[in-house]
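Structure provided below as structure tokens; questions to follow.
A single protein chain has been removed from this complex, and every other one stays in its place.
After this line comes chain A, so read on.
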Amino acid sequence: MSQELFKEMAQSILDGDDEVSAELAQKALDGGIDPLAAITDGFMPGVNEVGDNFACGDAFLPELVMAGEAMKAAIAVLEPAMMASGVSRQVLGKVVLATVEGDIHEIGKTLVGTMLTSSGFKVYDMGVDVPTADLIAKAEEVGADIIGLSALLTTTMIKQKEVIDEVAKRGLKVMVMVGGAPVTKEWVQRIEADGYSEDAIGAVSVAKELMGL
């Protein structure tokens, strides 16, 4: 019974159908299936498959994003149940994510958030044009492992450095990964960021690496 359900769960992710994935999550709860198993053995294989297909060019951004949305919908159903029973989902890490101050470019950052979430990270997406002070405050509040910073403009890229300097000044134990069109390896070295990725799929691997996974 649960094997069959797990297959349907993976398929709902492949189909990018957030209504079906939420229904299936509810069905699992009603049937007494361990919510954690539903995530790990049901929905996760779907996310992995879409990710692999995307990486080799057989799937496209809309499919990737819809898969992420379907995963989010499933987690939204399953997470309260886990909390209630005292079992918390084992998250791979907590990530505070934002596009830096002065920059309103959103698509790449949101994509990274979706991918991180569906891969098992807990993501706090603060949106765009986020001042450094707010970012630091949020990271401290939630006990973030990673701060993810996006910038699309060469003029706002400098804010990535500002955040890193602030983290160092305060001696916070949080790693910073950066991304965005103008970001180069040289820039990453110069500002001493902990990680950087070219795209959303790569960001997941970088975040996992930072977490020592």
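Definition applied: a contact is a pair of C-beta atoms (placed from the backbone, for glycine too) under 8 Å apart; a residue touches a chain by one contact, two chains touch by 3 or more; residues count from 1.
Assume contacts and distances are computed from a predicted model.
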*Match the chain absent from this complex view to the correct UniProt protein name in "Ca-activated chloride channel family protein", "Carbohydrate ABC transporter permease", "Cell division protein FtsW (Lipid II flippase)" or "Trimethylamine methyltransferase family protein".*
"Trimethylamine methyltransferase family protein"
*Omitted-chain contact residue, chosen from A:V65, A:M82 or A:L97*: A:V65
_Contacts of chain A with the absent chain, listed as residue ranges_ = 16, 57, 60-63, 65-66, 69, 106-107, 110-111, 181, 184-185, 198-199
